[in-house]
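Below you'll find the structure, written out as C-alpha coordinates, and then a few comments.
Every protein chain except one is present and positioned as in the full complex.
On to subunit A.
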Amino acid sequence: MTPTKKTAFLTPKEMIGFAILAALIFVVLPLALDTFRLNLFGKYLTYAFVAVGLVLCWGAGGILSLGQGVFFGLGGYCMAMFLKLEASTPENTAIQSTPGIPDFMDWNQITALPWWWEPFHSFGLTLIAIIAVPVVFAFIIAFAMFRRRVGGVYFAIITQAIAAILTILIIGQQGFTGGVNGITDLRTLHGWDIRTDEAKNILYFVNGILLFAVLFAAHYVRKSKLGRLLIAMRDQEDRVRFSGYDVASFKIFVFCLGAAFSAIGGAMFTLQVGFMSPTLVGIVPSIEMVIFCAVGGRLSIIGAVYGTLLVNFAKTTFSESFPEVWLLGLGALFIAVVMAFPRGLAGIWADWVEPRLSSLFSRKTGDDSTAAPKTPAE
(Lines give C-alpha, C1' and ligand atoms only; values in the text may rest on other atoms or scores of the structure.)
Protein backbone atom coordinates (compact mmCIF):
# COMPACT_ATOMS: atom_id res chain seq x y z
CA MET A 1 0.00 0.00 0.00
CA THR A 2 1.32 3.41 -0.91
CA PRO A 3 0.43 6.14 1.53
CA THR A 4 1.13 8.84 -1.05
CA LYS A 5 -1.98 8.49 -3.15
CA LYS A 6 -2.09 10.43 -6.40
CA THR A 7 -4.44 13.38 -6.18
CA ALA A 8 -5.26 14.06 -9.81
CA PHE A 9 -8.17 16.40 -10.49
CA LEU A 10 -10.14 13.64 -12.17
CA THR A 11 -9.67 9.94 -11.63
CA PRO A 12 -10.46 7.78 -14.68
CA LYS A 13 -13.72 6.76 -13.05
CA GLU A 14 -14.78 10.35 -12.48
CA MET A 15 -13.75 11.25 -16.01
CA ILE A 16 -16.08 8.55 -17.35
CA GLY A 17 -18.88 9.90 -15.16
CA PHE A 18 -18.46 13.42 -16.50
CA ALA A 19 -18.10 12.15 -20.08
CA ILE A 20 -21.35 10.17 -19.90
CA LEU A 21 -23.21 13.17 -18.52
CA ALA A 22 -21.70 15.44 -21.18
CA ALA A 23 -22.72 12.99 -23.90
CA LEU A 24 -26.26 12.92 -22.53
CA ILE A 25 -26.60 16.69 -22.27
CA PHE A 26 -24.77 17.78 -25.40
CA VAL A 27 -25.47 14.90 -27.81
CA VAL A 28 -28.24 12.52 -26.82
CA LEU A 29 -30.88 14.98 -25.60
CA PRO A 30 -30.45 17.50 -28.46
CA LEU A 31 -30.66 14.69 -31.04
CA ALA A 32 -33.57 12.90 -29.43
CA LEU A 33 -35.83 15.83 -28.55
CA ASP A 34 -37.63 18.54 -30.47
CA THR A 35 -37.07 22.16 -29.50
CA PHE A 36 -40.03 22.27 -27.14
CA ARG A 37 -38.92 19.21 -25.17
CA LEU A 38 -35.27 20.27 -25.28
CA ASN A 39 -36.22 23.63 -23.83
CA LEU A 40 -38.11 21.76 -21.12
CA PHE A 41 -35.00 19.75 -20.25
CA GLY A 42 -33.00 22.98 -20.33
CA LYS A 43 -35.39 24.29 -17.68
CA TYR A 44 -34.89 21.13 -15.59
CA LEU A 45 -31.14 21.55 -15.85
CA THR A 46 -31.35 25.04 -14.36
CA TYR A 47 -32.61 23.36 -11.17
CA ALA A 48 -29.56 21.12 -11.27
CA PHE A 49 -27.40 24.16 -10.47
CA VAL A 50 -29.25 24.40 -7.17
CA ALA A 51 -28.99 20.67 -6.54
CA VAL A 52 -25.22 20.74 -7.09
CA GLY A 53 -24.94 23.57 -4.57
CA LEU A 54 -26.97 21.49 -2.14
CA VAL A 55 -24.59 18.55 -2.56
CA LEU A 56 -21.84 20.78 -1.19
CA CYS A 57 -23.89 22.46 1.54
CA TRP A 58 -26.04 19.58 2.68
CA GLY A 59 -24.38 16.39 1.47
CA ALA A 60 -20.83 17.32 2.33
CA GLY A 61 -21.26 20.08 4.90
CA GLY A 62 -24.42 18.91 6.62
CA ILE A 63 -26.04 22.34 6.22
CA LEU A 64 -29.61 21.74 5.09
CA SER A 65 -31.10 24.80 3.46
CA LEU A 66 -34.79 24.76 2.68
CA GLY A 67 -34.55 28.17 1.08
CA GLN A 68 -32.38 27.71 -1.99
CA GLY A 69 -35.28 29.00 -4.09
CA VAL A 70 -34.45 32.43 -2.66
CA PHE A 71 -31.08 32.48 -4.42
CA PHE A 72 -32.43 30.85 -7.57
CA GLY A 73 -35.13 33.51 -7.58
CA LEU A 74 -32.81 36.44 -6.90
CA GLY A 75 -30.53 35.40 -9.76
CA GLY A 76 -33.54 34.90 -12.00
CA TYR A 77 -35.10 38.23 -11.03
CA CYS A 78 -31.87 40.11 -11.73
CA MET A 79 -31.81 38.66 -15.24
CA ALA A 80 -35.54 39.28 -15.67
CA MET A 81 -35.20 42.94 -14.65
CA PHE A 82 -32.60 43.50 -17.35
CA LEU A 83 -34.68 41.77 -20.00
CA LYS A 84 -37.81 43.59 -18.89
CA LEU A 85 -36.14 46.97 -19.18
CA GLU A 86 -34.91 46.07 -22.64
CA ALA A 87 -38.43 45.05 -23.60
CA SER A 88 -39.93 48.24 -22.17
CA THR A 89 -38.63 50.76 -24.68
CA PRO A 90 -40.72 53.92 -25.01
CA GLU A 91 -41.78 52.71 -28.48
CA ASN A 92 -42.98 49.32 -27.19
CA THR A 93 -44.81 50.90 -24.29
CA ALA A 94 -46.20 53.95 -26.06
CA ILE A 95 -49.77 53.14 -25.00
CA GLN A 96 -48.88 53.33 -21.28
CA SER A 97 -49.54 56.47 -19.30
CA THR A 98 -45.79 56.50 -18.51
CA PRO A 99 -43.99 55.05 -21.52
CA GLY A 100 -40.55 53.51 -21.00
CA ILE A 101 -41.19 51.73 -17.70
CA PRO A 102 -42.19 48.06 -17.31
CA ASP A 103 -45.89 47.46 -17.96
CA PHE A 104 -46.71 46.18 -14.47
CA MET A 105 -45.39 49.41 -12.96
CA ASP A 106 -47.67 51.40 -15.17
CA TRP A 107 -50.64 49.25 -14.13
CA ASN A 108 -49.79 50.02 -10.51
CA GLN A 109 -49.77 53.78 -11.04
CA ILE A 110 -46.00 54.05 -10.70
CA THR A 111 -44.73 56.88 -12.84
CA ALA A 112 -40.96 56.61 -12.57
CA LEU A 113 -38.51 53.74 -12.54
CA PRO A 114 -37.43 52.98 -8.93
CA TRP A 115 -33.74 53.79 -8.34
CA TRP A 116 -32.79 50.19 -7.69
CA TRP A 117 -33.99 49.22 -11.14
CA GLU A 118 -31.58 51.66 -12.78
CA PRO A 119 -28.43 49.46 -12.70
CA PHE A 120 -30.30 46.83 -14.67
CA HIS A 121 -30.10 48.96 -17.80
CA SER A 122 -26.51 47.78 -18.01
CA PHE A 123 -25.86 44.17 -19.01
CA GLY A 124 -22.46 44.18 -17.29
CA LEU A 125 -23.92 45.35 -13.99
CA THR A 126 -26.72 42.81 -14.39
CA LEU A 127 -24.24 39.95 -14.76
CA ILE A 128 -22.46 41.14 -11.62
CA ALA A 129 -25.76 41.53 -9.77
CA ILE A 130 -26.89 38.02 -10.71
CA ILE A 131 -24.05 36.63 -8.62
CA ALA A 132 -23.48 39.46 -6.15
CA VAL A 133 -27.04 40.05 -4.90
CA PRO A 134 -27.73 36.42 -3.90
CA VAL A 135 -24.22 35.94 -2.52
CA VAL A 136 -24.38 39.05 -0.36
CA PHE A 137 -27.81 38.01 0.86
CA ALA A 138 -26.54 34.50 1.58
CA PHE A 139 -23.55 35.96 3.37
CA ILE A 140 -25.73 38.05 5.65
CA ILE A 141 -27.95 35.07 6.53
CA ALA A 142 -25.00 32.73 7.00
CA PHE A 143 -22.97 35.24 9.00
CA ALA A 144 -25.86 35.92 11.36
CA MET A 145 -26.65 32.22 11.82
CA PHE A 146 -23.30 30.47 11.83
CA ARG A 147 -21.47 33.03 13.98
CA ARG A 148 -24.14 32.37 16.59
CA ARG A 149 -23.73 28.63 16.00
CA VAL A 150 -27.26 28.15 14.78
CA GLY A 151 -27.30 24.94 12.80
CA GLY A 152 -29.19 21.81 11.89
CA VAL A 153 -32.96 21.91 12.04
CA TYR A 154 -33.04 25.52 13.25
CA PHE A 155 -31.08 26.67 10.26
CA ALA A 156 -33.34 24.73 7.91
CA ILE A 157 -36.44 26.30 9.45
CA ILE A 158 -35.00 29.80 9.27
CA THR A 159 -34.06 29.42 5.59
CA GLN A 160 -37.56 28.18 4.93
CA ALA A 161 -39.00 31.20 6.70
CA ILE A 162 -36.82 33.47 4.60
CA ALA A 163 -38.15 31.83 1.44
CA ALA A 164 -41.69 32.49 2.66
CA ILE A 165 -40.89 36.08 3.60
CA LEU A 166 -39.29 36.86 0.25
CA THR A 167 -42.28 35.40 -1.62
CA ILE A 168 -44.69 37.51 0.41
CA LEU A 169 -42.53 40.57 -0.15
CA ILE A 170 -42.38 40.06 -3.91
CA ILE A 171 -46.12 39.46 -4.15
CA GLY A 172 -46.89 42.42 -1.89
CA GLN A 173 -44.73 44.90 -3.76
CA GLN A 174 -46.54 44.33 -7.01
CA GLY A 175 -45.66 47.71 -8.47
CA PHE A 176 -41.94 47.11 -8.14
CA THR A 177 -41.72 43.37 -8.69
CA GLY A 178 -44.59 42.35 -10.92
CA GLY A 179 -46.32 40.70 -7.97
CA VAL A 180 -47.70 37.20 -8.20
CA ASN A 181 -47.45 37.13 -11.99
CA GLY A 182 -43.75 37.81 -11.82
CA ILE A 183 -41.85 39.54 -14.56
CA THR A 184 -43.22 38.32 -17.85
CA ASP A 185 -43.19 39.11 -21.55
CA LEU A 186 -39.40 39.10 -21.88
CA ARG A 187 -38.33 39.38 -25.48
CA THR A 188 -34.78 40.16 -26.42
CA LEU A 189 -31.25 40.06 -25.08
CA HIS A 190 -29.24 42.85 -26.69
CA GLY A 191 -31.69 42.81 -29.55
CA TRP A 192 -31.44 39.03 -29.95
CA ASP A 193 -34.88 37.48 -29.78
CA ILE A 194 -34.79 34.78 -27.09
CA ARG A 195 -38.18 33.37 -28.04
CA THR A 196 -37.20 31.76 -31.34
CA ASP A 197 -36.40 28.06 -31.67
CA GLU A 198 -32.86 28.85 -32.67
CA ALA A 199 -32.30 31.01 -29.58
CA LYS A 200 -33.78 28.32 -27.39
CA ASN A 201 -31.39 25.75 -28.80
CA ILE A 202 -28.41 28.04 -28.29
CA LEU A 203 -29.46 28.90 -24.74
CA TYR A 204 -29.78 25.19 -23.99
CA PHE A 205 -26.14 24.69 -24.91
CA VAL A 206 -25.00 27.81 -23.01
CA ASN A 207 -26.86 26.44 -20.02
CA GLY A 208 -25.15 23.06 -20.42
CA ILE A 209 -21.71 24.66 -20.59
CA LEU A 210 -22.38 26.76 -17.50
CA LEU A 211 -23.65 23.68 -15.70
CA PHE A 212 -20.40 21.89 -16.45
CA ALA A 213 -18.42 24.90 -15.24
CA VAL A 214 -20.36 24.71 -11.98
CA LEU A 215 -19.89 20.94 -11.80
CA PHE A 216 -16.14 21.30 -12.21
CA ALA A 217 -16.03 24.08 -9.61
CA ALA A 218 -17.99 21.88 -7.20
CA HIS A 219 -15.73 18.96 -8.00
CA TYR A 220 -12.67 21.07 -7.28
CA VAL A 221 -14.08 22.09 -3.90
CA ARG A 222 -14.92 18.48 -3.07
CA LYS A 223 -11.40 17.39 -3.94
CA SER A 224 -9.69 20.19 -2.04
CA LYS A 225 -8.85 20.13 1.64
CA LEU A 226 -11.90 22.34 2.11
CA GLY A 227 -14.06 19.51 0.80
CA ARG A 228 -12.62 17.11 3.35
CA LEU A 229 -13.07 19.73 6.06
CA LEU A 230 -16.76 20.00 5.22
CA ILE A 231 -17.16 16.27 5.78
CA ALA A 232 -15.14 16.51 8.97
CA MET A 233 -17.32 19.38 10.21
CA ARG A 234 -20.47 17.44 9.44
CA ASP A 235 -19.31 14.55 11.64
CA GLN A 236 -17.19 16.18 14.36
CA GLU A 237 -17.67 19.92 14.40
CA ASP A 238 -15.94 20.35 17.75
CA ARG A 239 -12.89 18.40 16.68
CA VAL A 240 -12.52 20.68 13.65
CA ARG A 241 -12.90 23.73 15.82
CA PHE A 242 -10.27 22.48 18.25
CA SER A 243 -7.94 21.67 15.39
CA GLY A 244 -7.71 25.42 14.86
CA TYR A 245 -10.38 26.08 12.23
CA ASP A 246 -12.93 28.84 12.39
CA VAL A 247 -15.87 26.56 11.57
CA ALA A 248 -18.32 29.40 10.89
CA SER A 249 -16.22 30.89 8.08
CA PHE A 250 -16.22 27.56 6.22
CA LYS A 251 -19.96 27.23 6.56
CA ILE A 252 -20.45 30.79 5.36
CA PHE A 253 -18.25 30.11 2.36
CA VAL A 254 -20.01 26.96 1.25
CA PHE A 255 -23.45 28.48 1.76
CA CYS A 256 -22.48 31.49 -0.38
CA LEU A 257 -21.06 29.18 -3.03
CA GLY A 258 -24.32 27.22 -3.12
CA ALA A 259 -26.18 30.52 -3.45
CA ALA A 260 -23.97 31.58 -6.37
CA PHE A 261 -24.61 28.28 -8.17
CA SER A 262 -28.36 28.63 -7.60
CA ALA A 263 -28.31 32.19 -8.91
CA ILE A 264 -26.67 31.15 -12.19
CA GLY A 265 -29.36 28.52 -12.55
CA GLY A 266 -32.04 31.11 -11.86
CA ALA A 267 -30.68 33.50 -14.48
CA MET A 268 -30.57 30.71 -17.06
CA PHE A 269 -34.13 29.76 -16.12
CA THR A 270 -35.31 33.28 -16.92
CA LEU A 271 -33.52 33.27 -20.27
CA GLN A 272 -34.83 29.88 -21.35
CA VAL A 273 -38.36 30.04 -20.00
CA GLY A 274 -38.93 33.73 -20.59
CA PHE A 275 -40.29 34.79 -17.21
CA MET A 276 -39.54 34.82 -13.49
CA SER A 277 -42.17 34.61 -10.80
CA PRO A 278 -42.51 34.14 -7.03
CA THR A 279 -43.66 30.54 -7.55
CA LEU A 280 -39.97 29.71 -8.08
CA VAL A 281 -38.82 31.43 -4.89
CA GLY A 282 -41.04 30.04 -2.18
CA ILE A 283 -41.12 27.06 0.13
CA VAL A 284 -42.42 24.46 -2.30
CA PRO A 285 -39.76 24.93 -5.02
CA SER A 286 -37.07 25.17 -2.34
CA ILE A 287 -38.09 21.83 -0.87
CA GLU A 288 -38.41 20.31 -4.34
CA MET A 289 -34.82 21.26 -5.00
CA VAL A 290 -33.75 19.40 -1.86
CA ILE A 291 -35.67 16.38 -3.15
CA PHE A 292 -33.84 16.54 -6.50
CA CYS A 293 -30.59 16.48 -4.58
CA ALA A 294 -31.69 13.64 -2.29
CA VAL A 295 -32.95 11.48 -5.14
CA GLY A 296 -29.73 11.94 -7.05
CA GLY A 297 -27.66 11.18 -3.99
CA ARG A 298 -26.67 14.02 -1.79
CA LEU A 299 -23.00 13.12 -1.87
CA SER A 300 -22.66 13.00 -5.63
CA ILE A 301 -22.55 16.12 -7.74
CA ILE A 302 -23.23 14.18 -10.93
CA GLY A 303 -25.97 12.26 -9.18
CA ALA A 304 -27.65 15.57 -8.35
CA VAL A 305 -28.02 16.33 -12.08
CA TYR A 306 -29.58 12.93 -12.80
CA GLY A 307 -31.84 13.29 -9.77
CA THR A 308 -33.05 16.65 -11.03
CA LEU A 309 -33.72 15.35 -14.52
CA LEU A 310 -35.48 12.23 -13.30
CA VAL A 311 -37.77 13.90 -10.77
CA ASN A 312 -38.70 16.70 -13.14
CA PHE A 313 -39.32 14.33 -15.99
CA ALA A 314 -41.53 12.27 -13.71
CA LYS A 315 -43.24 15.41 -12.49
CA THR A 316 -44.08 16.56 -15.99
CA THR A 317 -45.23 13.12 -17.06
CA PHE A 318 -47.28 12.27 -14.00
CA SER A 319 -48.68 15.70 -13.26
CA GLU A 320 -50.16 15.75 -16.77
CA SER A 321 -52.02 12.52 -16.02
CA PHE A 322 -52.64 12.72 -12.25
CA PRO A 323 -52.42 16.35 -11.20
CA GLU A 324 -54.00 15.78 -7.75
CA VAL A 325 -51.79 13.02 -6.48
CA TRP A 326 -48.51 14.28 -7.87
CA LEU A 327 -47.51 16.25 -4.78
CA LEU A 328 -48.26 13.26 -2.57
CA GLY A 329 -46.20 11.09 -4.89
CA LEU A 330 -43.30 13.53 -4.63
CA GLY A 331 -43.48 13.45 -0.85
CA ALA A 332 -43.62 9.65 -0.85
CA LEU A 333 -40.62 9.55 -3.18
CA PHE A 334 -38.63 11.74 -0.82
CA ILE A 335 -39.45 9.60 2.21
CA ALA A 336 -38.71 6.41 0.29
CA VAL A 337 -35.36 7.67 -0.89
CA VAL A 338 -34.26 8.90 2.50
CA MET A 339 -35.32 5.68 4.20
CA ALA A 340 -34.35 3.06 1.64
CA PHE A 341 -31.63 4.70 -0.44
CA PRO A 342 -29.96 7.41 1.62
CA ARG A 343 -27.31 7.80 -1.06
CA GLY A 344 -29.90 8.11 -3.82
CA LEU A 345 -29.30 7.22 -7.44
CA ALA A 346 -25.57 7.60 -6.98
CA GLY A 347 -25.65 5.01 -4.22
CA ILE A 348 -27.63 2.58 -6.34
CA TRP A 349 -25.14 3.12 -9.14
CA ALA A 350 -22.11 2.57 -6.92
CA ASP A 351 -23.54 -0.50 -5.16
CA TRP A 352 -25.32 -2.29 -7.98
CA VAL A 353 -24.47 -1.09 -11.44
CA GLU A 354 -20.79 -0.32 -11.16
CA PRO A 355 -19.61 -3.66 -9.72
CA ARG A 356 -21.42 -5.50 -12.51
CA LEU A 357 -20.12 -3.13 -15.16
CA SER A 358 -16.56 -3.37 -13.98
CA SER A 359 -16.61 -7.14 -13.70
CA LEU A 360 -17.94 -7.21 -17.24
CA PHE A 361 -15.27 -4.74 -18.26
CA SER A 362 -12.38 -6.56 -16.68
CA ARG A 363 -13.51 -9.88 -18.15
CA LYS A 364 -13.41 -8.34 -21.59
CA THR A 365 -10.16 -6.45 -21.43
CA GLY A 366 -8.26 -8.57 -18.98
CA ASP A 367 -7.30 -6.64 -15.90
CA ASP A 368 -8.28 -3.05 -15.48
CA SER A 369 -6.38 -1.87 -12.47
CA THR A 370 -7.97 1.56 -12.23
CA ALA A 371 -11.56 0.49 -11.79
CA ALA A 372 -11.12 -2.65 -9.72
CA PRO A 373 -9.83 -1.51 -6.30
CA LYS A 374 -12.66 0.89 -5.53
CA THR A 375 -15.49 -1.52 -6.18
CA PRO A 376 -17.07 -2.85 -3.02
CA ALA A 377 -16.91 -6.61 -2.65
CA GLU A 378 -20.16 -8.34 -3.38
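In this text, contacts are C-beta pairs under 8 Å (C-beta built on N, C-alpha and C of every residue); 3 or more make two chains touch, one makes a residue touch a chain; residues count from 1.
Please note the rule applied: contacts and distances are computed from a predicted model.
Novice: Which of the following names does UniProt give to the chain that is not shown: "Lipoprotein", "Phenolic acid decarboxylase", "Thiol:disulfide interchange protein" or "Urea transport system ATP-binding protein"?
Specialist: Per the UniProt record, the undisplayed chain of the complex is "Urea transport system ATP-binding protein".
Novice: Looking at A:L21, A:I63, A:L186 or A:A232, which makes contact with the chain not pictured?
Specialist: From the options A:L21, A:I63, A:L186 or A:A232, the contact with the absent chain belongs to A:A232.
Novice: Looking beyond the chains shown, say which of A:F41, A:F137, A:F176 or A:F250 touches the absent one.
Specialist: Among A:F41, A:F137, A:F176 or A:F250, only A:F250 touches the chain that is not shown.
Novice: Spell out the interface residues on subunit A facing the chain that's missing from view.
Specialist: Contacting residues on subunit A, toward the hidden partner: 1, 3-5, 7, 221, 224-226, 228-229, 231-232, 234-236, 238-247, 249-250, 253.
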